[in-house]
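Of the protein chains in this complex, one is absent; all others appear in place.
For chain A:
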Amino acid sequence: MNPEDFSKKKALLIEDMAEARIMQKKMLTDFGFRSIDIAMKAETAIELLKSNNYDIILSDYNLGKGKDGQQLLEEVRYSHLIPNTATYLMVTAETSIEMVMGAIEYQPDGYITKPFSQATLQRRLTKLIDVKNKLKKVNIALDAQDYSTAILEANKVSSEAPYLESKCGRIIGDCLLTLEKNEEALSVFDRHLKERKMPWALFGKAKANYNLGRLDKAESSFRQLMLDNKFFVNSYDWLAKTLVKKGSLDEAQTVLVDAVMRSPKNILRQIELGKLSMSVEDSMTAEMSFRRAVYLAKHSCFNEADIYLEHLRSIVAIAESGEFTPRQRDNFNATLKKIHQQFFEDPDVKAHTYHSEIALYNANGDEKTAKQLLEMWTNEAENGVAREPDAEFKKKFSNLF
C-alpha cells in the first residue's frame, strides 16, 4: 500500500468528548493533515459543511445530546451537502455499530471501532481513500446526477475489482431505480440475491416492486427485512409508504409509530408520522410528531417553515376536536414565536400563520381576538406584506366577516 499524501486533504473531525477529540486531531496531524476543522456536535458540523468542502469526515457516532453521527450522515447525504467523492468514516463503539450497519439507505464509507491506534486509523483511512479512488469516476458521475455514466463506470470497476462487486451492484441498482428503469433494477437486485440474501438487494427489490405497483410483493419484502434485522428502520418507512398506497392508513401509522420509537431523532420520519396522523385524524399523535420535528428542524438541513405551520395546524385540529389544554397553548405559542423569528418575511407563511391563529381562537370560542387578528391580517394584506385570506377561509370562518 502506498502511503497516502494527506497534506493536501481537508478534514473535518466531529467528536464531543474532549479527550478523544484532542487525541484524534493529534493522530490526523501526525500523519500529515494540515487542514483540520473541528466540530463538537452535529449542529456545528452542518454549519461547517454548508460553507466548506472536505475530503474526509471523521465523525463519532455518539455526539452527546443532539443528533448522532448516523443522523448527521443521513442528513448531509440526503441534502447533497457532501459529495459522493468525500470519505465519511464513522467512529463507533461496539454497541452503536449495529445502528450504523442497520441504516440500509445511507451508510458511511467505513467505520472504525474505539479504541484505535494511530496506525490503525491511518491504515483504515488509506484503504478507504484507495476504494474512493477506484470509484472516483462513478462518484463524480453520481455527484453530477449522470446516472447512466455512473452505471457504466460501476460496471467497469466491478469487473476490475471483484471485492467491490457488491458495492457496485448496489450503486447500479439504485441508479436504475432513480432512472425509473424498475424492471432492469429488479433483475440486478435479483442477481445479487441469488448469491446471498444481501439486505440492500432485498431492499432494492422491494423498492422496485413498490415503484411497479406490485404492492403485495413490496410489502412482504419490507416485512421480511424488518424480521431479519430490527435495526433496519428504513424498511419501516417504506412499509408505511406501501401501506398508505394500499389504503391501509391506520396500519401505516402503527408501523411509523413503531419506527419513531426505535429512532426518535429522525426528522423526516417524524414529519411523515405527523402528516399521516393528520390524515387519520389523530391530531394528538400529529401534534407530538410535529413538535418533535420543529425541535429537530433547527440546525438541520430541513429547517423549513412548513414543519412549523404543520405543528400549528395540528394544535388547531386538537382544539377543533374539543380536546384543547393550556399546555397546548404553550406549545402553539412556542412554535408561533419561532415562525415570527425565522420566516415572517414571507407573505405566504404570514397568511398561513394568521389562518392557524384565527382558527385556534375561533375554535376556543374567543371570537373577539379572532376578529382582531383577522383585521391585522387584512391590513397587512393591503400593504402587500401578507397574502390575502382565500375563499375557502372566508367560507369556513364566515362568522368572523
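FYI, contacts are C-beta pairs under 8 Å (C-beta built on N, C-alpha and C of every residue); 3 or more make two chains touch, one makes a residue touch a chain; residues count from 1.
The criterion applied here is as follows: contacts and distances are computed from a predicted model.
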Name per UniProt, for the chain absent here [options: "Putative spermidine/putrescine transport system ATP-binding protein", "Circularly permuted type 2 ATP-grasp protein", "Carbohydrate ABC transporter permease" or "histidine kinase"]: "histidine kinase"
Residue of A:162, A:247, A:326 or A:384 in touch with the missing chain, whole complex considered: A:162
Selected from A:25, A:41 or A:114 as touching the chain missing from the view: A:114
Of A:8, A:34, A:80 or A:127, the one touching the omitted chain in the full complex: A:127
Residue among A:38, A:152 or A:198 that touches the chain left out of view: A:198
Positions on chain A contacted by the hidden chain, ascending: 19-20, 23, 93-95, 97-98, 101-102, 114-115, 118-120, 123, 127, 162-166, 195-198, 228-231
